[in-house]
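Removed: one protein chain of the complex. Kept in place: all other protein chains.
Entry: chain A
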Amino acid sequence: MNEQLARDLERDIASDPRTNELGIRLQVRGERLVVSGEVASEERRATVLEVVREHDTGLEIVDHIMLSAEPGPGGPDHEQIDPPQRS
């Protein structure tokens, strides 16, 4: 039952137009509902938690969502790609 609740919530977070987050994972641990995964901004984290709270699961929500690292300069990190050896 707990597993089903978690999967249902994951599906709702993926399909809810406010979130559309496909990388959020939920786990029920005792009386706690752990929300994990990665989002790109604080605003998106808050919206995911808002959608979870709306489901009124009676469980304590534990926020383990991580914020994506803000991109740094990509310039210096070059990789050389050599041509494939073709006969």
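Observations
By definition in this document, contacts are C-beta pairs under 8 Å (C-beta built on N, C-alpha and C of every residue); 3 or more make two chains touch, one makes a residue touch a chain; residues count from 1.
The working rule: contacts and distances are computed from a predicted model.
The unshown chain of the complex is recorded in UniProt as "Metallophosphoesterase", chosen from "ATP/GTP-binding protein", "Cardiolipin synthase N-terminal domain-containing protein", "Carbohydrate ABC transporter permease" or "Metallophosphoesterase". Only one of A:G30, A:G58 or A:P71 touches the chain withheld from this view, namely A:P71. By the touch rule set out above, chain A reaches the unshown chain at residues 17, 20, 23, 38, 40-41, 43-44, 68-86.
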